[in-house]
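All protein chains but one are shown at their positions in the complex.
Coming up: subunit A.
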Amino acid sequence: MTYAIEAEGLVKYYGNNQVLHGLNMNVKAGEIFGLIGANGAGKSTTIDCLLGTKKLDQGTVKILRNSPNPKQKSHFEQIGVQFQESAFQNGLTVKEICEITHSLYKNPIDWRTKLADYQLEHHVRSSISTLSGGERQKLCILLATMGQPKLLVLDELTTGLDPIARRQIWNNLRRLNDEGVTILLTSHDMHEIETLCDRILLLKHGNVFMEGTVQEVLSKSGAKSMDDAYLQLTGEGIR
């Protein structure tokens, strides 16, 4: 079995506050892996530690068989990342950010045709700030895939999007996954998790609370949907 991500014993403190408690996590090559948990459970910190944008206090990480190091830039030819916030210079147009991002990689995609796949072709000259939430999110995914990555990391994928935009994004991700891209995503949308993910990991207070396929998690919890399962398992149901 090849793994896209192998993480062992991740420990991270913010000051005296321990956020990750020896987390183990493996993502198989070619799967869509969902990282779920309440706000503050440590999802974004886990992603930062995996990518090396935050320093681990303990533990080892291998991504695509390399230890990530933000200084070893060639590593990021193969990893596409979209952080929670869409981080662009205000006021750039779609064309400008595409051209800049395109110039970063050795084997970039043809972004003009991809814009059409993402139904964004008529926005080439629009300022990013005028795009709707869904359009911006699609643009973020397109930019994250610009270098033809083997691994795509998406933090809070479709938060705040309407059902149509969400479905378009799901379709795009499935297509990428069919092409062989491994995807690690975080989401609060359990329907999204159920629809997209091959396996999931439920984080609670910086620890693995449960791990497995959607079916496994459903049967362990005895719930009918991931929404119910999530509430039951975390014990964070509405009282």
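Note that a contact is a pair of C-beta atoms (placed from the backbone, for glycine too) under 8 Å apart; a residue touches a chain by one contact, two chains touch by 3 or more; residues count from 1.
The definition used in the following text is that contacts and distances are computed from a predicted model.
Hidden from the displayed complex is a chain whose UniProt protein name, among "Oxidoreductase", "ATP synthase subunit a", "Transport permease protein" or "Cobalt ABC transporter, inner membrane subunit CbiQ", is "Transport permease protein". The chain that is not drawn here is touched, among residues A:Ile79, A:Val94, A:Leu120 or A:Cys197, by A:Ile79. If you put the missing chain back, the residues of subunit A touching it would be 51, 53, 70, 73-74, 76-77, 79, 81, 83, 85, 87-92, 96, 99-101, 103-106, 147.
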